[in-house]
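Right, I'll just put the structure down here and ask away after.
Only a single protein chain was left out; the remaining protein chains are all shown in position.
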Amino acid sequence: MKIHILYFARLRETLGTAKETLEIPAPATLALLLDTLRGRGGMWAEALAVGRNFRLARNQDLCPADTVLADGDEVAIFPPVTGG
Amino acid sequence: MKIHILYFARLRETLGTAKETLEIPAPATLALLLDTLRGRGGMWAEALAVGRNFRLARNQDLCPADTVLADGDEVAIFPPVTGG
Amino acid sequence: MTIKIAVQAAPFDLGAEIAALHRDTPAVGAVASFLGTVRNEAGTVSEMCLEHYPGMTEKALAEIVQNAQTRWALHSVTVIHRIGPLAPCDPIVMVAVASAHRDAAFAACAFIMDFLKTQAPFWKQETTADGAHWVDAKDSDTGACARWAAPDL
Partner (left out) sequence: MTIKIAVQAAPFDLGAEIAALHRDTPAVGAVASFLGTVRNEAGTVSEMCLEHYPGMTEKALAEIVQNAQTRWALHSVTVIHRIGPLAPCDPIVMVAVASAHRDAAFAACAFIMDFLKTQAPFWKQETTADGAHWVDAKDSDTGACARWAAPDL
């Protein structure tokens, strides 16, 4: 299935990517998607390492890593927010 | 000693007086001044009866009835405030 | 700290007052403000008249603001209370508090309003079809002050 991924702020800069579309086998959770990204090594493994402080959203809602993904989902990965 | 007394809002209307200057013997507390006013009877005795809900200020500071007065003091008697 | 306190019949410009608290003031990151207006839910009030105790009002407001200042790190505070005849929806009072951070600004603004409601000598008289009547004080306002008495806030 196709997952659209967005990166924001410091994470976007660290990874050098603002967005991409990834084809991953269904079924899959956000945790599995993160594993796939970490598999790229380098900054990907480091910035997305387990225990690093980042947030996840699925279809524009904050959600935990065990959230199940569906084809066409928009996933966003970003640092803790600092607006206001 | 001379005490300047001010009345506000509903109390001013009830008593039909906005201000007056009273000569009372020193020493005196606010409570004693109130007794003097109650001694006039009628609305004075009723509106200023012990237990009625009114506030006292001496020289523009809220204060309790046992406050000691000095010559030339400004005393104000008024209902609970309702601004804001 | 800069303090502005005014008791006036004229309207105030809340936006301009708030702007004055943060414009060219890089130490300020937060301005909390309150606007109180003449409520008329039942549609029965034709006029609201504010009586006050000249001299004591300004003094009471200044003391309330000074008490807020001892509790929180505030940069500036503006309190304006109107007097005289007002119409439904008219602004009655504004309190604006500027601070580095929002928690101090919010708390001080609520604190000032709570004490203004119970300690500043203003009295409201409403006019309806039945005539003019004095508004009664609310027990909830006295209760609102009690929460600030807790030693650790």
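To keep things simple, chains are lettered A, B and C as they appear, and every chain counts its residues starting from 1.
What we mean here is this: contacts are C-beta pairs under 8 Å (C-beta built on N, C-alpha and C of every residue); 3 or more make two chains touch, one makes a residue touch a chain.
Since this is a predicted model, take the numbers as computed values, not measurements.
By the touch rule given at the top, the unshown chain touches A, C in the complete complex. Among C:C89, C:A129 or C:A149, only C:C89 touches the chain left out of the display. Touch with the hidden chain on the side of chain A covers residues 6, 8-10, 53, 57, 60-62, 76, 78-84.
Residues of chain C in touch with the missing chain: 13-16, 18-19, 22-41, 43, 45, 88-89, 91, 100, 102-103, 105-106, 109-110, 113, 144.
In this section, only the chains that are shown with their structure count from here on.
Between chain A and chain C, the centres computed from C-alpha atoms are 48 Å apart. Counting partner chains per residue, chain A shows two or more touched chains at no residue at all.
Those residues of chain C in touch with two or more other chains do not exist in this structure.
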